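Only a portion of the chains appears, each positioned as in the full assembly.
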Amino acid sequence: MLNPFFKNQGPLKINDIIKFLKLNIKINQNQEISDIKDLVSSNKGNITFYHSKKYKDDAKKTKASFCLTTESLKIDLPKTCEALIVDNVLLSTSKITSIFYPESVNDNFDESVISINDTEFKNKVSFGKNVLIGKNVSIGENCKIGHNTIIEKNVVVGNNCSIGSNNIIRNTLIRNSVRILDNCNIGKHGFGFFPIKDKNLRYPHIGIVLLEENCEIGCGSTIDRGSMSNTIIGKNTFLDNQIHVAHNVKIGENSIIAGQVGIAGSSTIGNNVKIGGQAGISGHLKIGNNVEIGGGSGVIKDIPDNSKVMGYPAKNIRDFLRDNR
Amino acid sequence: MLNPFFKNQGPLKINDIIKFLKLNIKINQNQEISDIKDLVSSNKGNITFYHSKKYKDDAKKTKASFCLTTESLKIDLPKTCEALIVDNVLLSTSKITSIFYPESVNDNFDESVISINDTEFKNKVSFGKNVLIGKNVSIGENCKIGHNTIIEKNVVVGNNCSIGSNNIIRNTLIRNSVRILDNCNIGKHGFGFFPIKDKNLRYPHIGIVLLEENCEIGCGSTIDRGSMSNTIIGKNTFLDNQIHVAHNVKIGENSIIAGQVGIAGSSTIGNNVKIGGQAGISGHLKIGNNVEIGGGSGVIKDIPDNSKVMGYPAKNIRDFLRDNR
């Protein structure tokens, strides 16, 4: 369920992929590669990528047939997975992903939208003025969509959802009973690119945003879709106003996130987590279940289950309060 | 003046209230309760609530006839106020408030709005394209309302106000000469609910937002209306861009609040206060008059009049600068 929306242009021949990357090798059996996925979700006939020892355990178990990696990392791959040695793993991954999913790079405004008055939803949805609907959109029973909201292409809305005014949503799967207040941007590509002098290279974002049942998104929030995995807001998790959730972030169930919090890319937040206002979570972190993070905190390392932390950098809240008496 | 907008469905019989809460008591004289209010604003014939020793002084003086409270707190109530002992004071308060003010829970988009061209304001107000006006709205002399702005139901606009484009405003009382720039959300319910597994319970927000004379609200700001009291921005107080003001916050006069500041629920800010960019104020605090709070500060306790503070947690600015030399 990584990617129900972007159309896969595969399969591609493995030697075409190699030629495209200008690698100086040739594979004897020019087999077809059906998709590019991360280490965990790959299957036979897929190509994957492995760029950091951090993912060693996943690398050992990958089922992919080929893997973009480096000379020093290739030793961790299983025998069933052939290493393709490249200079820059992420850059090569980005290039190949763009071939499989060319539409995932472009995030211009959606020219396909039409007035909701001209769609099948006219008599089904309660909607405001100037609502626009793109291609490949479905909307469940008993939903409300406020004024000036744009549901761009690739959006599924469940039942009993209340979407406010002035929102822009794309590439997003919305479960039942979700509430999105006003002025939100959901499903845009994340802030991911390769810095290149005078001309940065955007990398593809083939993930979506998944808003689980009964979650709530406050006014003026931005939730970017994932690059190689999805951005997820868990069941019954409530976000206050002006929150920023970056690409690939996964937030668990029954969590409460106060105003102006920012969560950087690829971090994972557990269930029953409470995050105070203006706290920030760095990227690629794992915040456990039942964690409480004080307002204003800056979290720069993993936080185990059941911890209470505060401060910048965040530490045990008792230590924080003691050190600052 | 707490609540000029939401319609009170009372009076209710006290024994009906008790039955609704499933309490195992019965009041001999089944009197009519006209309203639910906080300890301070309650009068005879009202029901109130008392959930924390913090409000002991207010409890002692309340004029309410009944009070939702706990066994241990009821001792502070005057003889004229009968205690109703409940397990969870705030939850019970929320439930009763929802009965008095059923419209204060629902914050779906306002379906009552129509084009300003079809209202009495057509020839009175200078307005942009696609402006929408809800029920129960009044607008004074010499006002401007920008493009795509939605004045939802329950809004009073004074004279000489300049409201920019893409704003959404509801349940708000705007005095004369107020300026609201663009992309703001004003008057939505706050981030208040009872966390319940899989299905949080929103509590009612029967307060409004009150923008006093000559105040200014910067682009992309969110100001939530109060729950049991009002959210207030004082006279000639200026807010920069991207500011978040939570429910029940009261800001005094002639204050200056820089970009991206966040003020959590129920805090009170005095007059002539200066708050630097990105500072955060925790909830339920009292910031005195003439206080200066440095940019980036995290304020987690009350600040007396005439103080200059900085840091996280915020302390005397001289100490902060000395400790960080």
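Which chain is which? They are A and B, in the order written, and residues in each are numbered from 1.
Just so we're on the same page, a residue touches a chain if its C-beta (ideal position, glycine included) is under 8 Å from a C-beta of that chain, and two chains touch if they have at least 3 such contacts.
Only a predicted model underlies this, so the values are computations on that prediction, with no experimental measurement involved.
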| item | value |
| --- | --- |
| Full count of same-sequence chains in the assembly - 2 placed in this view | 3 |
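Methods note: only the chains that are shown with their structure count from here on.
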| item | value |
| --- | --- |
| Chain centre separation (chain A, chain B; CA means) in Å | 34 |
| Complex contact set, residues of chain B against chain A | 107-109, 111, 113, 115, 130, 132, 148, 150, 166, 168, 183, 185, 188, 191, 193, 195, 197-200, 220, 222, 224, 242, 244, 246, 260, 262, 264, 278, 280, 282, 298, 300, 312-313, 315 |
| Of all residues in chain A, those that touch chain B in their complex | 126, 128-130, 144-148, 162-166, 181-183, 214, 216, 218-220, 235-236, 238, 240-242, 253-254, 256, 258-260, 276-278, 295-296, 311-312, 324 |
